[in-house]
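Left out: one protein chain. Kept in place: all the others.
Up next is chain A:
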Amino acid sequence: MKKIILTFVAVAFAQFITFSQDYGQQLAERVVKLDRAKSVDEYQILANDFIRLANSPKADWKASYYAAFCNAKIGWLYQENPDKIEPFAKLSEQQIKKAESFLDASTQKKALSEVYVVTSMMNRAKVFINPMVNGRKFGPISQKFQDMAEKLYPENPRATYLDAWVKFYTPKMWGGDKEKGKELAQTALELLDKEPDSNTDPHWGKSECEAILKAYDKH
């Protein structure tokens, strides 16, 4: 009998886990997966997951934020395949607007800063579609959101990462600076280390910053 009860306790415990697997729990699981995502395929599946989570009546800004982030990231990953970027950038735009609509500008400055980081990334993805033509229009918009993100939350490592990326990858004559880019990537890593463990709060950026440092070593 004891054994049976124990078994049932174990099952009940399992129940309990899934029991509380509500929106927050599911979000957390996806964010763990997101931390390991690398390929377009992985981001695409995660974008779908986050879109479904965003359908939940309990959804907050984060589901839409992550969906938008995944799609913006796909846009970045498709830099060498710019024909494919546009629909992802469009989706990302819809989703980040939805995320922003959840937020109160006066009390949720950090969250808004994160939303602006992704808005900046999404506009940068639009530049990648055709830099010669779109650069003039979306480059400055991307910069504007990056600046706004930094202003709202100066220690935001992801805003610093964007800054690092822009400095590093902009040709020298248009104001790019590889040294400065490397330094900023290092600063962003330091800021990431200082960030409290955050579960579902945005905390990405480590591998992105490391990629810049790696590119710096090669250059």
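Basically, a contact is a pair of C-beta atoms (placed from the backbone, for glycine too) under 8 Å apart; a residue touches a chain by one contact, two chains touch by 3 or more; residues count from 1.
As a convention for this text, contacts and distances are computed from a predicted model.
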Omitted chain, identified by the protein name its UniProt record gives, among "TonB-dependent receptor", "Helicase HerA central domain-containing protein", "Branched-chain amino acid ABC transporter permease" or "Acetolactate synthase": "TonB-dependent receptor"
Candidates A:Gln108, A:Asn130 or A:Thr187 - the one touching the absent chain: A:Asn130
Residues from chain A at the interface with the omitted partner, ascending: 5, 8-9, 11-12, 14-23, 26, 41, 44-45, 48-49, 51-53, 55-57, 80-83, 86-88, 91, 129-130, 132-134, 136-137, 140, 171-175
